[in-house]
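Here the complex is missing one protein chain, while the rest keep their positions.
Presenting subunit A:
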Amino acid sequence: MFRNQYDTDVTTWSPQGRLFQVEYAMEAVKQGSAAIGLRSKTHVVLASVNKAQSELSSHQKKIFKVDHHIGVAIAGLTADGRVLSRYMRSECINYSYTYESPLPVGRLVVQLADKAQVCTQRSWKRPYGVGLLVAGLDESGAHLYYNCPSGNYFEYQAFAIGSRSQAAKTYMERRFEGFVSSTREDLLKDALFALRETLQGEKLKSSICTVAVVGVGEEFHILDNETVQGLIDAFEIVGEETPAPEEAAPAADEPAAADQGAPADEGAAPMDI
């Protein structure tokens, strides 16, 4: 995207009916490292690529447990993600305390979306710069939602966010129809394969990724390194050839340096889906 005269304030519309600050916030999500989620009828898996600032530092924490039955993977401004995770945990525990019952995922997601929307309509605020993949299990089944900085949310069978997420989406697009009846192991396998797509040749090992599962009879938990490495080895993910080259990704997937965005006016604004 290019700078223009309508992008200073979040409360300023452009003549085409766009809020550029909100769209820029969604750009921030695309800069973060990839996070993917997929679900079957009984399980939901989240996986993320862990970037470290430098070799000396620890990895960013990108997957958070929100409650026994809900977890979230983030991409974008991790600080914003942390704050929103804290909000989600607070909502869940308050609901549990009052009703002795787990908060339905759909309701949490709506509360989160409404919170994000507020920031798109106040001149003294800025939108949250983080996208959240919310995975959860409740009475009505397994759910995977994506929460946008714009305040929109969508339910998905499978989704990926962050840099080079298009590669993972392409991988999953070909297979998602089968996910609903996948076993837990198949789901994990697909998650790791999809994650590998976003690495573009880099070797997949447990030190650079995080995987988490929630399912029927299985509380949300993050798999430890050994388990993940075990899965990687078992599925022989590392040894496989990369599949057909990814489709021409929109320039927005590229890191910030390449400013080859489509002209500002082209097409529908991302949040107007």
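Brief remarks follow.
Everything below uses one rule, namely that a contact is a pair of C-beta atoms (placed from the backbone, for glycine too) under 8 Å apart; a residue touches a chain by one contact, two chains touch by 3 or more; residues count from 1.
Assume contacts and distances are computed from a predicted model.
Not shown: a single chain whose UniProt protein name, out of "Lipoyltransferase 1", "Cell cycle control protein", "20S proteasome beta subunit G1" or "MOT2 protein", is "20S proteasome beta subunit G1".
Checked against the hidden chain, the listed residues A:3, A:41, A:86 or A:107 yield one contact partner: A:107.
In the full complex, subunit A touches the omitted chain through residues 97-101, 104, 106-107, 110, 138-140.
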